[in-house]
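The complex is shown incomplete by one protein chain, all other protein chains being positioned as in the whole.
Letters A and B mark the chains in the order given here, with residues in each chain numbered from 1 onward.
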């Protein structure tokens, strides 16, 4: 991976010369260079330029851009332009269109209106990718390719006839015989039996609830379609120039992240980072943690450069310092390539309110100034920073299937489905390093983690359980929660008593349980009087092993739970397993974190308020600490490593403390 | 009807052997018998088993089940399995599909995706029903049949071409000539005239509001389709075995309850009772009052056995005692047959979170224990209890057409449309016996009622008015409300001054009126200072007869109503008619009930809080009193009949009081 991002950090900007008058072409590249950028991302939206009529290709504009880039030593990440196409594609080949659930084709006039399965669309995609790859295969300026753009953004399903056909093939490959599908989908219920694969449809409008197992397979199928589409484009590009590095910018719903990277044959993963979408900085961190869980280092191909907005909304404008702060945050987490979206605000189109560094008035203002400052500061960092691994302390286990289930299928836990993000956010607010790791049916690498959180993996496999138990044996504390292990890989209820596969390992049985209406909690009380509020779904536990102790009990208020155990702890090897009989919201995670972190002995990297984010990177001899103040007020950070050197200021700190200005950033080097 | 439910109470459970491994078949029936059950409901979801390919029938599994049932003396209620079908039905015969309002067919993959009108679906239904009836006609174990399952549950409309065709035939039968339809539908307005029945459609997407009269006919048509479908299946079954008793489990929207029972040729009505859907026990009572208004005794074919849930929701788990309490409630109101839904939780499918008595882990837990206890207790009751009529005191008059109008057509009164249920709930909370009776265009049997509530029957016929007046003459107090008698049977405004047909009988004219925005009330003030808040729609009344007195007046706050009468009372024979110039919410019903019940001299059966439900049954010499505590705390019930015998405890009460534990039940026998 290291040689993939080459030997340097790449600092760039997305640029769309096709949106600008030709006269600006040369000066724009020159100004981009002057602003401190070393690469541009181009091309991914320009199918209409490249192939104005079917089979008639033109490249002149982009040839000129690349020539200018060469002149200014600007590298290029090129995009395959398949996420939007000129009208002739939709008009001549309506079979390429994405259909919505009601089976209405999504027409021309927006973006991503194509399905991933129609032979014609795949053929057209092959042709444009091949044409670009062949035309540009010798251009040294191009260092890599972005495939398409934000797969499944805005719309994550399609029900075109070609999708139905592909789904049938996919099912046949998976199940072989229709009997196996009938079994997996539980078609005995509501007499849904299929006589052959030809009778199967993608989920469709029905009188009432759909089949949950079919929905799970649909999400797996959609992801596989995306991944196959990515791999297909990647193969074309690599055939033309095997040295090109290939990426894709984002993992949206109905896309399995690890699959996209591995089976999609990406050299590295990229992410588009828009913190203005979310009210708390922790959410933005969570996206970056996910990015680095998929590849380290990763790239940010779209970094928020100003207020974004489409026709119905407009972000609040980043406050002075935030554009820089957010870029630093992306880098702190592991970006080795970062480009702002975008150089110029497009004066027209659905995203005319998505602001670039420079607006239509061509005035160089605050936004560009922040980016320029950032470039200057980046140059002060030693190269080692960008490759230094993020320090491991805690990890949250995530899983595509389980998350699909809570988001699209069995959605009754509502907001409680965010528990894995809440754990990451809570740890981040405490300046405790936290990673994500993805269940994949194989052994997990959990070395280095003293806290592992795997909230509610209803579907879980033996290999994963084994990996977790081994990590616990070695000393980690594992936190699992209600309903863990209660479903099999098809989403059937398992025949073991809850918590299924975990029961024998933790000596806990679920005696009773109840869903909780939104807004209602059940308070699990600890011995010291503190409470952990459980939301959405709570369990009454019974311990069945001597070693297992009750950390918190239900109070007497609700006859269903009265007196039962709510949270237990089971020592196991050098570690322990904490079982939480319920779902946790933000408050619950905070309360339980107090307990668990104490027990594990995990403390924050620094001493600061919850406005401060701290990311530790370890390059061996040298170590780095990124400190970021997400608040609008100055924050003092204490407990820093001795003799820390402030790399931006270029001076060793006189004491183990630093004051970060509002939205301020510091990068410290220490031993 | 008595011989229909035979000579005993039937206590059972729904069982789906087709969802379980074959190995469990024998042991499940044995365990069902051991648990105290005397019958199982089976088969209604098993079309896929019975007819895996068109015309290829198999019965082995169910033959075995019935053989095992025989062995354990378990009776069987069999279901015709037409509410869901294997994929070949939808695939081969798309004309059988239900279409939604946008004319999108509802596909395979859920349930009840068929319309009631396509000749092919009717043919297939006939075939499977005939095959089952012929195969099982000599099985003594089978005592009755449930037709299909929950007609119109989840989806209560269909707009398939066959529905359109059937609607035209229905209209032709009803109106004979198109001119009559034009008149009934008021097509002079907005120039909606039809030249022939061929031009008529079911309600369809239009630029704005639909024709209200057409919507009313649509609801009548849909109900008639359901009823005809029921009668068609019933005829097939009876032809095979005239001794079989036939029922259907529920009356959902767009089904006229009395029609379903009478014209659908049911021997008795059944209801599926899930109290966990509603926050107040009174709603659950209201369903049971409706059930017994349709047949007495009735059956509960699905009695809540645990938390129910589909993919997007999950009931709160019944608290300890509630499963038993709710079953007793069903019996108290008049069930002579009750089966829990279901024996086993189905480990897969859309209802995998609809919990049976035993879960996938096969552990016999609290839920089964409550059902078993219930069985033991039931055995202690003399047979006479189940046939003893419910004591008559108060009755609420209901009507399909009027309710359809408020739910689907002229919906502007919003929540106020629940007034009839609020009256039932309020009386129930006061332990005053309350029934429902349905307007049917014939004379009503209202004997025995001293209070009759007929809130807002805009459409009303002369026979009904006459019945009501006769009851009043005999001594009853009748409460009617705003807008009574203002529409004719087609939903046209009548040409008499409001309240139409009632005006001459009550000596009241509506001088003015206004709708009230949601959240606004007008307070009708009584002489003693108490107020009755009117919601949704209020009237200013003028009395025009000497005998009519003003019970409550509007205050001066609103110039429209200032000084006008709000509630009047007109003596009539030995009784009186109270006219309420407005709609009542819960608070209004409570306030008016204070007044009216005093006047009528109606008091509760016992002295208890509103958590306690009391149902009185009168077997002539012996009388029975069911007492149910719906609260989570113990409740003392006073004022019991002397020398009451507690049938469950098996002892005569020492005093006229009893304490019911949380969710506790007592059944008393007295003279």
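Criterion: a residue touches a chain if its C-beta (ideal position, glycine included) is under 8 Å from a C-beta of that chain, and two chains touch if they have at least 3 such contacts.
This one's a predicted model, so the numbers in the text were calculated from it and none came from an experiment.
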Contact partner of the left-out chain, one of A:45, A:144, A:507 or A:586: A:45
From B:437, B:498 or B:647, residue that would touch the chain that is not displayed: B:498
Chain A residues touching the omitted chain (full complex): 18-19, 45-49, 52-53, 81, 84-88, 91, 98, 100, 102, 104-113, 153-155, 307, 309-317, 319-321, 345-353, 359-363, 365-366, 632, 662
Sites on chain B contacted by the missing partner chain, in the whole complex: 102-103, 185-195, 198-201, 203-214, 409-412, 490-498, 512-517, 537, 558-560
